[in-house]
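As you look at this complex, bear in mind that one protein chain is not there, while each of the others sits in place.
This part shows chain A:
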Amino acid sequence: MAIGDYPAEYNPKVHGPYDPARFYGTPDTPFSQLKLGEVTEWIGRRNKSPSAIAGLFSRAYWRWSHKYVQPKRATIAPLIHIIAGSMLFFYTINYGKIIRERNYKHH
């Protein structure tokens, strides 16, 4: 599977038009339905190859996009998401410099 290809599990004859927000493999138990003891096992079952992780982010992006950006009567929400997200992101990458501005020594 090269870069830009469809996932190996995707079969257009069965699945129809490709939905980039959808996972076409066999679905595992959702993370929200796990018991605490099963979490390590669940993480062990995950495919942790770079392409799988990239696919995870891609699906998340498209799910968010379908939900907030693509609808016909979209609101300002995605813009605020981007602004808030970039605020958090830049705060995180600059965290080492920002903590020099602390006013108190002991917390």
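Just so it is clear, a residue touches a chain if its C-beta (ideal position, glycine included) is under 8 Å from a C-beta of that chain, and two chains touch if they have at least 3 such contacts; residues count from 1.
Rule of thumb we're sticking to: contacts and distances are computed from a predicted model.
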From "Origin recognition complex subunit 4", "protein-serine/threonine phosphatase", "ATP synthase subunit b" or "small monomeric GTPase", the hidden chain's UniProt protein name: "ATP synthase subunit b"
Chain not shown: contacting residue from A:Gly4, A:Pro17 or A:Gly44: A:Pro17
Sole residue of A:Ile43, A:Ala60 or A:Ala84 that reaches the chain not shown, by the stated touch rule: A:Ala84
Touching residues (missing chain, whole complex) on chain A: 13-17, 19, 21, 66-68, 70-77, 80-81, 83-84, 87, 91, 98-99, 101-104, 107
